[in-house]
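Below is one structure, written out as structure tokens, with a few remarks after it.
With one protein chain removed, the remaining protein chains of the complex are shown where they sit.
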């Protein structure tokens, strides 16, 4: 027996500056590729953001990101009265900071027009000042000339598309026809647009997801439902700027938004298999088997539509295991599920097969 | 630009019963062994605990434990007025529950005397009732006859050892001489006793750490400084009861208590190497190199005593990376540190060597 | 300027046992009455609960409750194999504990039948053993003879009412006719039943809300959406057992469940006025006024249906202020809102009037 009432501990605490520590993000690599965690849409005081550019690298480092692009508006400089125009300022300020934090910095900017065409990010440009001109297609052509990846931003944003439904206009079709559009935001800040999945599939564009942060990441994405900012996962041959660019143009991406993953089957199916593993049956009573199913990733997995003789639904939280109790036949054939939070187009979710490990 | 004021989300929440989900504990395996997370000291309403035995298995499942022993007192049944004596009750109640949760259940009990000899747990017994007798050495002999592993509990507990300093008495030396003592608690609930490391080293005993929980694990170990209960890590050939027993008698253990790991070098050195990895230099300016150091485990690592040309101290939180900026000579020779929170005896901490991965 | 990298603090922590500290619950008194926070439905190892009775008093103390009743099932003793029947055990065990914690302990039990009549709690009884008999109405009559308050539990519980819709059966009408039913659970554990509001209104019964806890309160009600257990708020003349009983029989209750408050207007309207206060206008530009609205309670207030010239909706979190910007006419007439999370029957919510304080 023990009585325990009160104890006193002398605690030596070493608190490092917040930026000293980088979170390990558990979004696994897939066969042949490393999974780069990226955010290609963010603002600073050089347009309508609230922070100095270095804050964006500090946040990216802490959040475990591999690559970012600071994309201030060309056409909207809210603080012009105090901060003179310099479209390349953030890029110049950040290069050393990013290099010393091992963050891949992509030069970018946001081209900001009414809808159509709306807002578009030009990524991998070399000079933002050259994009400060009138004609929209001229601007895009200039960016393309610099090797840019063009991303259409938040196509269902209600300030520009009051019903919230993303729609392609002639200008977008024209851009696609010329090869001048390469990705569309499925997810932006707190919103996502399922129809973008179909647009990307039909036009072979990359699915993108970004924070579009103006304020502070830790404040904007701290509510229980947002433990992380939206990210574009890029499946790249290696962790370099060149491999990142190749993968983006090749469309090897998925979007991690809240507890949702959106991507094409060829990308998200191997991701699921890398994240979720089944153990050996630890009990077998001749009719039924018991085995553990473990999700080592930061993405919860919601399995639904289970077959007869297996659980109809399995909620498999991030970094957790559950026990599956299933009919003995599933020693020889996989249990099939729909992963209801991994969507593959506006109308489909990932199908997954699960089998206990062989004894 | 975007104005963002208010948004409404329809959220579909599936909340499973708490016991449905098992936390993945990131305490890595070491070469040749799996690292079993264990708690060999806990109580229920059958002695002076506050919960029904099944709660202990539910908690163990959620906490990611591999093996537990419920060890109610033989001699102290606080609730006898309402619950008749049955020393084997918890064992009988828990067998099916533990089996269906894939938890290794070790039958145990606490032999409860004044100091000396104090309190001792007999683990791997087969009948607790047979230990309900007067003579202390007789009780131990009976347990040994059942194949028991004998653990001396909280030797520095102030209720029995007012100055808090653990001391061997004749009876303990006698037990050791006969081979009747196999482990000592370095850690118990919120306390730990550094001198136990030396007792264990000198007598080739296993270092043990347990919760000695009477109330509720999630309440007792929830303060910021206690994100997990104290655990005995057992380095076993496989995850079976037999392999667990072999490893315990062989003394292949370490104790995880708060942010502290205590164990002998042969066990904690490979643990450190499994947990901490250095990346390739991502920058090299001819004089200095930059590389990431990543701790994938749940144990923070406090590195101190760094050499010239490297950081004097590095605080490497759990599941995090930091950047090391060091002299170029450390491409060819390791940076040496003391890991100040991994202790190897009452007076020493682990020495570790770190080198960036080859390019 | 300051560089800040690393600091070391020596921290002296005094951690008291969890039970030593009692949370202040900010649910204000109303004119003429103190607001007692109560839970009249909970279980222990003496029926199908998982904890010893004293845990219930410890939890109540920490949660800031004023009164509780432990209501083990008469008819369902899951642990009978190990714990002999004693329907009054919890009551006997808890009397001194509750007295020394300043908790009003109400003797109670749960009468456990199929539907109809379902499960009912008899509160303020004097001997639970006398209720262990066959005939249901006989049992109720015996309880009534002891002065009992009879509460119908979870009338929409799906195990007994598969469609989840609470319905009165003949036996319930008969009980009401005889004056043998005094309250109905609007809320039980994680569920609530809006139709119970109408049943209580039509039959002049008390609206009740309870945890029906079997496991551990801090685990069951810890998810972000459940920061507290369901409680019956009782508006009593003073904080005594007698005043509590008088108020319950008089039906002066409301139920606090998650972010919902359910009660009749005569009780919840003064509650709202005690919780929410408007400051003086701190700005007045001749057309528009600005003033703070402060909610000092633990219940968030969701105001909707605002009039022209005032915000259409106001979300006023617990223990927080917001700024209201409204037409100047609201210096002279109140702004009217519906409080959408304070419900007064199955189809109505509280109407509230707000006016800035006079300058």
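Each chain gets a letter, A, B and C, in the order it is written, and its residues are counted from 1.
Definition applied: a residue touches a chain if its C-beta (ideal position, glycine included) is under 8 Å from a C-beta of that chain, and two chains touch if they have at least 3 such contacts.
Quick caveat: nothing in here was measured; it's all calculated off a predicted structure.
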| item | value |
| --- | --- |
| Candidates C:39, C:185 or C:212 - the one touching the absent chain | C:212 |
| Residue among A:45, A:144, A:168 or A:261 that touches the chain left out of view | A:45 |
| Hidden-chain contact residue, picked from the options A:83, A:171 or A:318 | A:83 |
| Those residues of chain A which, in the complete complex, touch the missing chain | 6, 13, 15, 18, 45-46, 49-52, 54-55, 79, 82-84, 86, 89, 93, 190, 215-216, 218-220, 223, 225, 315 |
| Contact set of chain C toward the excluded chain (per top definition) | 1-4, 7, 9, 11, 14, 16, 20-24, 47-48, 64, 73, 76, 78, 99-102, 112, 154, 157, 159, 189-191, 212, 214, 225, 282-283, 290, 292, 294, 296, 302, 313, 315, 317, 319-323 |
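Just so we're on the same page, only the chains that are shown with their structure count from here on.
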| item | value |
| --- | --- |
| Interface residue identity across copies chain A, chain B - same or different by half | same |
| Between chain A and chain B, centroid-to-centroid distance (C-alpha), Å | 37 |
| Overlap residues in chain C, where contacts from two or more other chains coincide | 13, 15 |
